[in-house]
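What you see is the complex with one protein chain gone and the rest in place.
Up next, chain A:
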Amino acid sequence: MSSSSISAPFLVRSAQRGGLRSRLRALADAAVTPLTLDDVLDSFHPLRSGTDLRGRIVAVQPETADAATIVIKPGRDWFGHAPGQYLQVGVDVDGVRLWRCYSLTHGPRPDGHISITVKAIPDGVVSHHLVHRVRPGQMIHLQQAAGDFVLPMPIPQQLLMVTAGSGITPVIGMLRNLFSKAQAPATDITLLHVNQAEPDSIFKDELRALGEAGKIRLVEHFDVRDGLLDLARLEHLVPDIGTRTAYACGPSGLLDALEGWYDERGLALSTERFRAPTLTDAGEGGSVTFAGGTVVEADGATPILDAAEAAGVLMPSGCRMGICMGCVLPMKEGAVRDLRNGEITVAVPGETDPGGVKIQTCINAPAGACHLDH
């Protein structure tokens, strides 16, 4: 069955060892065809090396009423990560596999576990599932860590972190990593942490403890107490702001304002943006873009298959009534509407299966712009 890029190192390794091992492997595959040996071993040891990357949930620690840290034991092929990076996880919610990105909140740990901290956002199916429903022992699917929101080496003398809400998640990973070392770093860190109110401030005890121990200077800002953060007060909150290497993570509004502030002064700022929750503005009809670059316009009542064929695109097809699955193609991005019952299917890069969401082109019409991998 499908082999992903994850298994490539294994194949290369086994090819190098060559000879007996690869012959044994070929024999095992022949003994279980049409499955592969991996499919069989997955039933017994899903975290082993050489298979799709997965993780086993080892603990779910509540942080606030609507946030929790999920500690995960990753599969053997986990390459590791740098604090500040994020992770794409695939979770089965009501039987459907959905993918989302979350920041890693622990630096590399001695037990090899990793963690993400998730805040349940309104209407967030995956975040609610992770915060309130997952249990230790369950498996989730993983991609390798990614993202360049990481501290440079050597670590700058003076650092400023500006975080808002769950924007603290990549930064807590950085801080935990720095202070877990035997020798505390000789870095002067200021953390400006913005939250709506105290009760939903994730990691507040841990951050305050770091502050009290003199390891960081913590500036807490609560909107309900202090009013919305006014950037004119930035220099008041952080007097030496101009000399600090700055990192910021939070909602787009704040980051846009901060970037403007830094630009005006000709200073540098590294940011990590969290994608705003997807609002499906599913329209009627739209443009279908194919991998080759062809763009086909279709109205809301014409199946993608018909519209594409009419425009001369060579399409796989079958029964043309939604029953034979002969026309299924992966949608990388966008939304389509099922012409039989009006149901909307959405694909958002980073939030859906890395391979795209497979849709039947014969009974779906575009609902806004969509990209097909074909």
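To be clear about the criterion, contacts are C-beta pairs under 8 Å (C-beta built on N, C-alpha and C of every residue); 3 or more make two chains touch, one makes a residue touch a chain; residues count from 1.
The definition used in the following text is that contacts and distances are computed from a predicted model.
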item: Candidate names "Acyl-CoA desaturase", "Molybdopterin synthase sulfur carrier subunit", "CRISPR-associated endonuclease Cas1" or "Threonine/serine exporter family protein"; UniProt protein name, chain not shown; value: "Acyl-CoA desaturase"
item: Hidden partner chain, touching residue among A:112, A:283 or A:355; value: A:355
item: Contacting the left-out chain in the complete assembly, out of A:19, A:34 or A:266; value: A:34
item: For chain A, the residues touching the chain missing from this view; value: 1-2, 27, 30-35, 39-40, 43, 92, 94-98, 318-319, 321-326, 328, 340-341, 343, 352-353, 355, 357-358, 360
